[in-house]
Structure formats: C-alpha cells, structure tokens
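The structure under discussion appears below in the form of structure tokens.
Missing here: one protein chain of the complex. Every other protein chain is in place.
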Amino acid sequence: MAKKLWGGRFKKSIDKDFEEFSKSIQYDYKLAKYDIYHSKIHALALKNSGILTAAESKKIITVLDGILGNIESGDFKFNSTSEDIHTEIQNFLEKKVGKLALKLHTLRSRNDQVVFDAKWFCKFEAVQIICLLNELEKNLQTISRKHKDKAFIGYTHTQRAQVVRFDDYINAYYFMFKRDFQRVSKFFDGLNVYIGAGALAGSSLTKDAYDQAASYLLDKMKELSKIVKPVENSLDNVSDRDFIVEFLSILSIIQMHLSRFSEDMILYSTQEFNYIDLPEEFCTGSSLMPHKKNPDFLELVRGYTGQVNGNLIAVLTTMKGLPLTYNRDMQLDKEPLFSSVEILKNELKIMAKFVKGIKIKEEIIAKALEDECLYATELAEFLVHENVAFKEAHDIVGKLIRYSQDKKVKIREISDKQLRGFHKALNQKEIKKIMTPQYAIKSKKSINRKVLKINA
Amino acid sequence: MAKKLWGGRFKKSIDKDFEEFSKSIQYDYKLAKYDIYHSKIHALALKNSGILTAAESKKIITVLDGILGNIESGDFKFNSTSEDIHTEIQNFLEKKVGKLALKLHTLRSRNDQVVFDAKWFCKFEAVQIICLLNELEKNLQTISRKHKDKAFIGYTHTQRAQVVRFDDYINAYYFMFKRDFQRVSKFFDGLNVYIGAGALAGSSLTKDAYDQAASYLLDKMKELSKIVKPVENSLDNVSDRDFIVEFLSILSIIQMHLSRFSEDMILYSTQEFNYIDLPEEFCTGSSLMPHKKNPDFLELVRGYTGQVNGNLIAVLTTMKGLPLTYNRDMQLDKEPLFSSVEILKNELKIMAKFVKGIKIKEEIIAKALEDECLYATELAEFLVHENVAFKEAHDIVGKLIRYSQDKKVKIREISDKQLRGFHKALNQKEIKKIMTPQYAIKSKKSINRKVLKINA
Amino acid sequence: MAKKLWGGRFKKSIDKDFEEFSKSIQYDYKLAKYDIYHSKIHALALKNSGILTAAESKKIITVLDGILGNIESGDFKFNSTSEDIHTEIQNFLEKKVGKLALKLHTLRSRNDQVVFDAKWFCKFEAVQIICLLNELEKNLQTISRKHKDKAFIGYTHTQRAQVVRFDDYINAYYFMFKRDFQRVSKFFDGLNVYIGAGALAGSSLTKDAYDQAASYLLDKMKELSKIVKPVENSLDNVSDRDFIVEFLSILSIIQMHLSRFSEDMILYSTQEFNYIDLPEEFCTGSSLMPHKKNPDFLELVRGYTGQVNGNLIAVLTTMKGLPLTYNRDMQLDKEPLFSSVEILKNELKIMAKFVKGIKIKEEIIAKALEDECLYATELAEFLVHENVAFKEAHDIVGKLIRYSQDKKVKIREISDKQLRGFHKALNQKEIKKIMTPQYAIKSKKSINRKVLKINA
Partner (left out) sequence: MAKKLWGGRFKKSIDKDFEEFSKSIQYDYKLAKYDIYHSKIHALALKNSGILTAAESKKIITVLDGILGNIESGDFKFNSTSEDIHTEIQNFLEKKVGKLALKLHTLRSRNDQVVFDAKWFCKFEAVQIICLLNELEKNLQTISRKHKDKAFIGYTHTQRAQVVRFDDYINAYYFMFKRDFQRVSKFFDGLNVYIGAGALAGSSLTKDAYDQAASYLLDKMKELSKIVKPVENSLDNVSDRDFIVEFLSILSIIQMHLSRFSEDMILYSTQEFNYIDLPEEFCTGSSLMPHKKNPDFLELVRGYTGQVNGNLIAVLTTMKGLPLTYNRDMQLDKEPLFSSVEILKNELKIMAKFVKGIKIKEEIIAKALEDECLYATELAEFLVHENVAFKEAHDIVGKLIRYSQDKKVKIREISDKQLRGFHKALNQKEIKKIMTPQYAIKSKKSINRKVLKINA
C-alpha cells in the first residue's frame, strides 16, 4: 500500500476494506495533468515566499514537467494502491527528489487541489465538446444545404401535420446544437479557477505570491493569462461544486437533443416510415435473425439519456444539505462528471460521422407528400383569404376530410358541385393548386431565415 | 363543458374522464397574462396583413386589455371547465365580441402560443428571483459587515478544522448566491421569445407583419424592445423546451445552496453547537413536547431539495426521445416549472427575512475557540518557518495532539522541556501566542477580498 | 388564522409568510378520514386508561363519526387557514365539544398521527390500484382472446423481426400488469400500521389499551382485524417513510409499462404503421390543422413518466441523510405520494376503457405480413434441420436477403436453380411453405402458455 499524506495522530492502521472503498485513484487519475499544474504554481509560490529556494523550486518543477510529459505520452504508470491522484504524484516526486518532495505539500490541502483540478478538467473538456458540437453543426448544415427547398413531411404528435422544408427540419437540430454550443461557451467563460484556499481557511502565502506564480506559468503555457486567480473566499472555494452541476445540466440538455434526433432517425428508418437509409457502418445485425439491420447506435444514444440524467441527479443529491465546508461526500462528484463527459464526447463524435452517412429516400418521401391531409391547413388558409373566419374554415375542411374518408374518395377528385356544398369558393382547380408541396412551402412567410445566412 | 378550439372531423364526443385528465386550465391559468400579449401581437399582425380591419383589431385589443386588467387585479374568474388557458381566453373574447373573436385564431396555433407564454413567464419570474437573490445577498452582507473580523470555527467533515473569519463564513454563502444571481441573469439575457411558428410550419403572415406588431406593442408596454422576434426556425420553436430545463437546473443549484445554509443553521442552533439563536417567528413548537423550538423553516427548505430536483428530472425525462415537433407530453413541463419557481420564490423571500433575525452567541463561540485543535495547522506552519518540512511538521503536531489527549493535558500547559522533546523550536510562550484566534486569522494572507470591496 | 396545537413557550407570533409556507392543509386534507381513525382509537385508548370517562370518549367518537360522515359525503369544509389536517380536526372538535376536545390530544403527537394516516392512505389506495389493474388486465385478455391465433408483426429495435401471435403480443402487456398487480398486493400485505409512538418515545398509555381500542374499532368497521398494532419501535415508527418510497417505486414500474404500451399504440396508429385505429373519444384535434386526430391520451401517459419518476426521486432525495427521528422535511413526502397515486389511478382507469376501443386493421397487418424479411429466421431454422450449423444458415439467409434486395426480386420468386446456389436444400416450393404466418407461428414450440389457461 502506497504512502499517505496524513496519519500522525492515528494509532490503528486503516481497515483494508475501508481503504479500498475510499480510494479514488482508479478514476481521479484523469486529473493528473491538472494536479501537476497546481503543484507547479504552488512550488513557485513557495519560492516567491522564501520557503523553497530557487534551486529547490526548479528541481521540483523539472521533475513535475517530466511526469507531465509521461502522462501526455501515456507512459506514466499509475500506482493503483495510492489513495488518490494527489498522493500518487506526491509519492512519485518523493521517489525522484527525496525529502525535498515533502516540502511541496507545505501550506496546501487536497481540498484546494481537487477543486482546482476538477475546474481545469471542466474547462478543458468544455473546449472539446465545443469543437465536437461545431463539427456536428457543420455536417447538419451540409445536409440542409444539399436538400435546400426540398419538401418534407412535418409531424406533430407523431402524426402527419403539414409540409415543411427539409432544410428547416434539419436546421431545427442545427439550432438546438447551436444553443448548446452557446451554453457550453458561456459556461467556459464564467468558470474561474482559484488557488490558495488551503483546507478551508487560506494560507500564509500571500495572494501576490500565488498571483505571480500563476501568471508566470500560464504565460509559459501560452494559456489565456488569468485563468488562475488567488482565491476570493476560501470557504466557498473548497465547498463549491456548482460548476459540476452546471456542466452536467448542460450536458443533459445536449443529451436531450441527441435523444430526440435519434428517435426521429429510428422512426424514419423503420420499414414503415422508410424515409431514410441509415449508414450500415453504424448499424448492427442479429445473431438469430439474418435480415436485421438495427439502428443500435441511435438506440444507445437514446438510452444513454438515463445515465446522463442519472449523473446529474447523483451530484445534486450528494450535495444536498452538506454543511460547510469540504465533506468527503464530495469525492463522489467525479465519477458522474467523468461519465457524462465521456458519453457525450463519444456520442457527438460518432453522430457527426453518422449524419454524413444518412441517405434520404426521395421517392418514398414524394409518395408520402401526396397525402391530402398534409394540405388541410393550406386549404383552410385559402378560405380565410376568401373571408371565412378561421374557425369556420377549420370546420369546413374538417368535414371535407371526413367526407373524403367516409366515401373513400380523394379531395382532389371531388366534383366542383359537391365542393361548393362545403363552401362556395371551393373548386377542383383551386384545390389541385393548393394541395402541392410547392404551394405549401411558398405560402409560409413568417420565418426569418436571415440568421442562417449570417452563419453560412 | 366549455367550447373547444378544434373538433370538425370528430364524430364521437370526448370521453369525460379523458377530458378531465387532459385539461391544463387548473395550472396554465398562470400564463394568462402572457397569452394575452400573444393575442395582442397576433391581432395587430392580422391587421398588418389585411385579415382584420383596423377597427376589428382595435376592438379585439381593447377587450383583451380589459381581461388583462381583470387578471392583474385578481378579478378574472377562470372557467375551470375550459381545456386550457388559450381556449379560455378565446371563449371569453367570443362572449364579448361574438363571431369576430373567431377571426383572432386565424393562422396561429396553441403550439406557438404555449411556448411564447412559457418563455415570457420564465423571463418575468427570472426577474423576480434576481430581486429576491439580491435582497438575500444584501442581508447576508449586513451580517458579515456587522461581525467583520470576528473569529469563528471553520469546519470540514463536520469536524472542527481551523479558525476562520465570521464574515468569510457568511460571505461564502454570499458568493454562492452571487453566482446564482449571475446565472439567472445570463439565462434571462439569452432567452428569446419568438412568434409566428404556427403549428410547426410557420404561417402566411409575413415576418414583417409580426415584427412591426411586436415592436409597436412592446414600445407601448415600455418593454425592452425586441424581446419578441419573428421565428427563425418554426419546427425548433414549437419543439424547444431547453429554456425550462435550463431554468429548472439553475433553480436546483440555488436550492442546493439554500439546503446547505439550512443544514449549517440547523446544526449551529442545536443545544450542542449552540452558536446561533434562530428567530422564533420562523420556528415552530411541538404539540406534545412543550419545550421544543424547532427549526421547521430550515428543515422545509432542506427538504424541498427533493421536489426541486424531482421537477428537473421530471422535465428531462418527459422530453427524452420525443420526435419532432410538438407532442402532447410537453404539456407536462408546466407543473414542474411552476412548482420550482414557487418554492424558490417563497424560500428566498422568507430566508432574506430569516437571516436578519439570526443572533450570534458570541460567548459560546469564544468558548469553542479555546479548543486547541483549531490551531494545529498554525502550529505546523510555525514549524515550517523554522525550516521543518511540512509533512514532518504535520507529524510532530499530530503526535503532540495525541500526547495531549492521552495525558489529558492542554498543549498550552505542556512544559518547555517536554515540548522540546517534540521539536526544539517549540516552547510555551510561542505556543500561547500562536494558539489564539487573532494570530490564526492574521496569518492567512492568500485571500483576495478586493472583490467584496468593489461590491460594497 | 386558525388555532395551533403548540405555542406555550413562544413570545413572538409566527411570521405570516413562513406560516403560509409551512402549512400542509391544502394537500393533507386527503388524510382526514384516516386521521379520524387515529383519533377514535386514541379516544378509546384514553378511556381504557382512565383518562377519559366512557361518556367523554363516547361523545368525542360520536362527533368524530359525524365529521367522517361529512367528509365521505363531501360536505366537510376544510378551513384553509389551519396548519394541517390534525389541527383542523382538533379545532373542529373543539367547536363541537368545547374543552373536552383538548383532552383528546393527550399523550399523542402529530408525528405518530401522520405516519398512521399516510400508511392507511397507502393501504386504501393500493386496493384501488389493484382493482384498476385488474380491470385493465381483464380488458387486455378480452382483446387477446378475440384475436387468438392471429398473426402479428413482432419488432425488435423498432425494426420488423419475426411473425408473432397477436394474442402473445397483447399478453406481453397482460403479464407486465399482472406482475404489477402482485407487487402492489405484496406491498399491501406487508404494510403494518402502528399506533402509540408519541412524538418518538412512546407514551404512558399501555400497549394493551391501544390494542383493545384498535381491535374494537376495526371489528366495528369490519376491517381485517389487526391492521393496526401497538408500536414495536417508537423511534423507527415516526422516522419511517420506507412505505412511501416502496409504493412510489412500484408505481414507477407500472408507469414504465404504461409508457411502453402508449409508445406502441402511438407508433401503430401513425399513418405509416397504421395497424390500429384509436378510439376517437380519447384523441384530440388541432386548433390549426383540421385533419388531425392526435393520440393525446397516449402522449400524456408517456409524458407523465417524468412526473412519476420525479416524485420517486423527490422523496428519496428528501429522506437522504436525515438524522433520527422525525424532521419537518418529511412533511414533503405527501405531495409526491398523492401526485403519483392520482396520476396512476387516472391513467389506469382511462387506459382500461381505451383498450376496449382499439380497432385492429387486419388488412394492413396482412399486407405487412407479406414482408419476406419476417421469415428469415424460419428459413435459417429450416436449414438447421437440413444439418447446417446455425451460424452458417444465418450467413446463407443473410446473403439471400442481400441478393433479393440488390436484384429487387422477391425470395419467393427466385428460381430453384439460383436458390441451390445458396444451399442445395433450398427450392421455391419449400420456401413458399415456410414463408407464411401460419408456418412461422406453428414452428414455435418453446412457450409454456399453461399459465394463461389457469388464469382464464
């Protein structure tokens, strides 16, 4: 069992089952990179305060940079018996520089480190998700432009409603992911990473010592300077998990959009709807039924809504009613966070490829667009322009449809005489003009599509 | 049973149980005000498009303004047999202006109205919550200024940790609510209210007709112009419930903060902690136990975390996997939204008064500050400045505490000789200086409190 | 504001906003009936203990019975300014019998009453739900018997999979609701209602006094005797909310089943699937689109999954980490409980009627059953009996389907010569025999349908 960062006052050694139960290295190793950033800033701040010499500080930072390199190249081997990532890096440092390593943990606390690390993780992953959303948006735009002005069947209540433009349909999702993009961006912008809270009470290093250390290192990393600031309220800083809940709730909204898109694609690729051919490389077959081409990717995306929402509720529940400041319960914020980030990154990455492979079955769609019900609203609108109050027009068309269904005759084929029985302005010629996708689409004038042009 | 806005094609009348089950008037009456705004803009847009005459439009708007007045004065009697608020207002209008009322529902859909109404509701309530947060922040600031520089016991793991400043403790909550304030503000700023989506496909009224109508009316209402815009994607607009999930998740974060503050206050007002005297007017007694003064308000606040998180998960679950565009499931977004808004407004309003009534028991706190453990970290820091590596200093102090507990002797009272056995730099005089609240507080230099001064 | 059951030690009067916030009469009035049962037993127990005279006890019980009658007839007017239902009934009693009423609240606590009331509520509502499930099961059985042996399209992944029996399809839901029936029944059986816990510590009335009182009254009510027992652990009794979580989780499972049935019915009633005609009296139209017949009932049922799951998580969250024994947080268990019970009762009641109105479109189904893919598995099974390893048979049929799709030729119409190219045992005659619903159904022999016969 690896060394711990505490223990002086304890007589009994830790229970083995509890030790295993309480360890976090198996997941918080993902924070290694950010923990080293904390250590580097802290080493410099200790130097700025005269607790480390320039040589000591340099030695520590050099070794830390070595670890960082190994982590980034995947060569760092985490010791699974360490208590957590903070202990792991401290222990590794000790192996390299001996007793000097002990000085690094002067005047700092894991309470401060873990929130620093987790925030930087969130900032880093937010950028990844922004890029993935951007790629998905781009690919949706490509489809929508390709099918510009084509007609499609618009649904409400999963029932055929009205003719819509196919690009509007695809862009509905584009708009959703764009809002997501903005939400993640705002989250990124608003997230401040602090240092210097100690366990809860601050430390005897000055805020300037931290500030200069952070500025110096961030400059060298070519990071946006001032991403790290001296703590403004140390109790709040070690207690705060808002940023995790906020990130998880944003991811839940993205997930909601992905689940809806998946549902649409599942529906549209059934043998019954049949509007769309799914890219085979994202489908699977059956071990029993040789003919199956199942939309497994879409189903998994839809299904992951459970886990992503579960992760959000997990952290909210864990945080309920915790007294200030840090409590160990908070350790359990990380698995839900890592899980949702991982799921969303995978989904977005694959979905961006997936949408490129979708094939639109234009003949089938054209056939469906012949359904006369799709033009009922246009027919009613026509009557409005003949000075019929809409509610009456609505009634007239309702009756016309019922007549058509009861008599099993197409509205387009009802005689002028009979049509006049419903309303004097109705006749076959007019109806045949109105009941076309082109007419339906052209008659819509309320939509401001300028926004899209600006983005193009 | 009140008249409905649909029905032409239906032969059978609606099942009575289903009708009752599907009604929403019992809660969506809360949207009445905003539904009238929609109707007024729509009436003007119809006039701008030549479907209503100027006189007709004026007549409708006058009656709508009358209803609005009655709603605001509380005089409007909602008919509980109406299907929903949109139908209710339409029916009321019909009673007043007869057949003309039927013309108002031309080229619009409840799908468009309900999202318009709900967004405006969110914008309005966001402002209320911003004001309530502001009041609470102000009152927290008042306490923190009053007790400026006083020492308090800082906890981690509900165990005494270190001495902290009392104003820092209170300001930890101030910082939380300030972040909440910013989150609600950003939500308000980012929320656009659209009009003209029809059922899903837009309408034959032009975007300019809507734009001019909205601008004209918003000017008259002295609202920030451009709060209402012509729809940019009509399918997305009637499908979108992001704003509800976003608002609910912000409210869940506020609730998390309130639950933590409540927990602290519950703890601090126990007979055992006893740091704080709760204002009697927010406590209740027991029907059986005559001596009880129970922190019921705080318990209810803590307990409401369940409902507030439940409301968030309810909407996320309802929205999972819904195909585009509108589905009736979405009607069920409103009760959770209204519930969380109501709970949070009540909690914030009462909490702002509650915090003003809190009394700090300074003697008890002073007594607790004598606990020597609270100064262990300062002692270790002292050794660091005597050139002891922190981890060693940590061990030395750990052993000193164990010795003190085993021998039942105060550290302050251990002889110089014995102290030197732990470390040569230790002596009674030094220890007595270090182990004071004043020293502990002064020794913390890492905190940047400038932000607070700027806000003051 | 109505009188309270506590207050002796309080100097300040309660804050009005807090009073309003903390009231529960607006929902716990639903417990009135059960609260009177508690009062009656308690009155008798007080008599058995010599604290009330026989005459006093009788007088109190007579008045309580009068209230009970009024509640059941709907004539009781709840005073909305009362703190809760316990206070309300106490106050009402006082109006009728004056100071004698004060004696009733001797040695009892609302902590004991509220858990007694809530448990009895659960027992009562469990019976209602059992009956509603029974009705739904019966109606599903009616459909399944009516369509016995008819073939239907079985789906996996929302893709056509294999031919199944229509009665098996309907009975899949029958089996789900039967499990629900058993779950609710077991819950009912395992739920014990206790009395005599006081606030938390028990009371000075003897367990025999309670036991005799309960037995006497339950006998008179012709209730299953021993539904109420003297408390076995008073601290647990006032702390326990297991039964609410258990009931809510059972309701969530029923809700899951209802949401799946609704999804199936929504799909099958689309213009694209079109297997089923929904009963018009459970559908609604559109205010804009005259042709719409929307499956609103099914959508609302599906959508309510959010609220029902939210209610479960609400109570679980509220109960997290509450110290023993009673805490005011627990008051918030009731609204989620009442909400889920109400939703499920409505859904089950309407769904039982709904399923009776479903019409199966046999011609459309017959047409869909011609899809050759549905018989792929049967074809592979045939090859297995010709000594082909299944995995090879699976491959052969997979290639046959691909060939059929690429060449746009039906498998039934491929020549014997070409068929032999895939496998020597294949020929048109055999294939035409296999590719029929009758063959597909008859070939399945693994299912034990005896259970259903036993229930019939």
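Lettered A, B and C in written order, each chain numbered from 1.
What we mean here is this: contacts are C-beta pairs under 8 Å (C-beta built on N, C-alpha and C of every residue); 3 or more make two chains touch, one makes a residue touch a chain.
This one's a predicted model, so the numbers in the text were calculated from it and none came from an experiment.
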item	value
Omitted-chain contact residue, chosen from A:L288, A:I364, A:A425 or A:V451	A:L288
Identified contact with the non-displayed chain, of C:S57, C:Q113, C:S286 or C:T305	C:T305
Which of B:N48, B:Q162, B:N311 or B:S446 contacts the chain that the document leaves out	B:Q162
Touch criterion as defined above, residue of C:A118, C:V231 or C:L369 at the omitted chain	C:V231
Touching residue (missing chain; options C:L31, C:L133, C:L267 or C:A368)	C:L267
Missing-chain contacts mapped onto chain A	4-15, 17-18, 20-22, 86, 105, 107-111, 198-199, 279-297, 299-300, 302-307, 309-319, 327-332, 335-336, 346-347, 349-350, 353-354
Touch list for chain C against the chain that is not drawn	5-11, 51, 99, 102-103, 105-107, 111, 154-158, 161-164, 168-169, 171-173, 175-176, 179, 182-183, 186, 190, 196-207, 209-210, 229-236, 238-240, 242, 245-246, 249, 252-253, 256, 259-260, 262-264, 267, 302, 305, 309, 312-313, 316-317, 319-328, 377, 381, 384-385, 389-392, 394-399, 401-402, 440, 443-449, 451-452
In chain B, positions touching the absent partner	156-162, 266-267, 270-274, 285-296, 299, 313, 316-317, 320-321, 371, 373, 376-377, 379-380, 393-398, 400-401
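The working rule: only the chains that are shown with their structure count from here on.
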item	value
Distance from chain B to chain A - Cα centre to Cα centre, in angstrom	23
Between chain C and chain B, distance of the C-alpha-averaged centres to the nearest whole Å	32
Junction residues of chain C, two or more chains touched	285-296, 299, 313, 316-317
